[in-house]
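Here the complex is missing a single protein chain, while all its other protein chains stay put.
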Amino acid sequence: MDRETVFRKKIIGVIGGHSCHKKVEQLAQNLGKKLAKVVDFLVCGGLGGVMSAVCKGFKEGGGITIGIIPSYDKDTANPYVDIVIPTGLGLARNVLVVKTAEVVIALPGEYGTLSEIAYCLQLGVPVISLKSWNIKGVIKAKTIEEVIDKVKEILKI
Amino acid sequence: MDRETVFRKKIIGVIGGHSCHKKVEQLAQNLGKKLAKVVDFLVCGGLGGVMSAVCKGFKEGGGITIGIIPSYDKDTANPYVDIVIPTGLGLARNVLVVKTAEVVIALPGEYGTLSEIAYCLQLGVPVISLKSWNIKGVIKAKTIEEVIDKVKEILKI
Amino acid sequence: MDRETVFRKKIIGVIGGHSCHKKVEQLAQNLGKKLAKVVDFLVCGGLGGVMSAVCKGFKEGGGITIGIIPSYDKDTANPYVDIVIPTGLGLARNVLVVKTAEVVIALPGEYGTLSEIAYCLQLGVPVISLKSWNIKGVIKAKTIEEVIDKVKEILKI
Partner (left out) sequence: MDRETVFRKKIIGVIGGHSCHKKVEQLAQNLGKKLAKVVDFLVCGGLGGVMSAVCKGFKEGGGITIGIIPSYDKDTANPYVDIVIPTGLGLARNVLVVKTAEVVIALPGEYGTLSEIAYCLQLGVPVISLKSWNIKGVIKAKTIEEVIDKVKEILKI
């Protein structure tokens, strides 16, 4: 990797449930793979479900993954996380996940995902919802292609 | 105050916008005053708007108020906070506010309030919505009286 | 308790090991009892050892105790904590403990205590060492009486 391209590289965030249906998992993996063509780094909560699947896809696409996990135990991160940040902060780590990203993509998830969407909206981080919570202020997308287009538009790339 | 009554006293949480309409402010103050007849301690985010109004009412009712604030500067807490916890954690302090409470009441607010509702639902803290966000899982109430009834029911008092 | 006297009441902090010798435990309990004659609120990390003993003494002296604990589980606080703040922040909660206090007293403890002394010195919270770490910048005291005198001097009471 060219050193120049790494410097203050854009980081994309993906949030979603730590357990999810097979179909959502497939969606996350496909999304990850395509996102890796757009940016070099992905950040997520580092655990299972959507987080694991999107990391797997992003690594398949050639990107580097960052997992900001709730515990101090690096082994609780999913195996597709390259860089583990073991915060020990519990759910308070949610705000770090979204603030580290230039833009966040929300996939289906429960209340943890909702808290992260709320943080995006409060902190002014653009958040694209793909089949996730429909909260006033989120950018809605129906397909991975639409997500990619919106990401490129936001990051001006 | 009788020492016995303080021990592991129930704490009620109130969340809502740091700026709000006069009418919501009045609602918060009235709520605070009535809550003070039910529990001895109130916890909130310690800033202005709903937080300031509910503290004012709760103190008028004879209760003790706890403000868990985002900065290190105790002077940023509203004047009706008795006990200031200056976290320096920014928005990550939201999770502390709701987890400190046995039950949380949500008044109108923006995305900060939404993140706190989400944390309640994720952590299993009962949350009563009074003219606030309508998220699946919240307990809805239409009046202060209804809120008080539900609080008593939840706290078994 | 008179409502007026509670308002922005001074809070004293005590730090020290979560396990300790019987002698240190006795020292902590005695200190707590005497501190309760000076201030109304005590804050600590809420766990065992020095924290439990100082809370016990402070309550015997008639004060109200605040425990800022690392987990989300209020039941992990010692039984002498009146107000539990369950942070879920792990060791990151150390900074909250010392910043909540107007002045901190350090009793014997290991590295957790050292991190808290360091935070006091960095944040400008006066810290009195009673048989604890001897770090440049701490105020040294040899007896409980000396501690009480210094606390009164610092709080101007």
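Each chain carries a letter (A, B and C) given by its place in the written order, and its residues are counted from 1.
We take it that contacts are C-beta pairs under 8 Å (C-beta built on N, C-alpha and C of every residue); 3 or more make two chains touch, one makes a residue touch a chain.
This is a predicted model, so every value here is computed, not measured.
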Omitted chain's touching partners, listed by label: A, B, C
Given A:L31, A:A53 or A:V95, the one touching the chain that is not displayed: A:V95
Hidden-chain contact residue, picked from the options B:I11, B:L27 or B:L91: B:L91
Residue of A:I66, A:L91 or A:I128 touching the missing chain in the full complex: A:I66
Touching residues on chain C - with respect to the absent chain: 89-93, 95-96, 110-112, 114-115, 118-119, 121-123, 135, 137
Missing-partner contacts on chain B, residue numbers: 72, 87-92
Positions on chain A contacted by the hidden chain, ascending: 1, 3, 6-9, 11, 41, 59, 62, 64, 66, 68, 72, 74, 81-89, 95-96, 99-100, 123
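Just so we're on the same page, only the chains that are shown with their structure count from here on.
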Self-contact between copies chain B and chain C, residue sets same or different by half: same
Between chain C and chain A, distance of the C-alpha-averaged centres to the nearest whole Å: 41
CA centroid of chain A to CA centroid of chain B, Å: 31
Averaged-CA centre spacing for the pair chain C and chain B, given as whole angstrom: 26
Residues of chain C whose C-beta touches two or more other chains: 72, 87-89
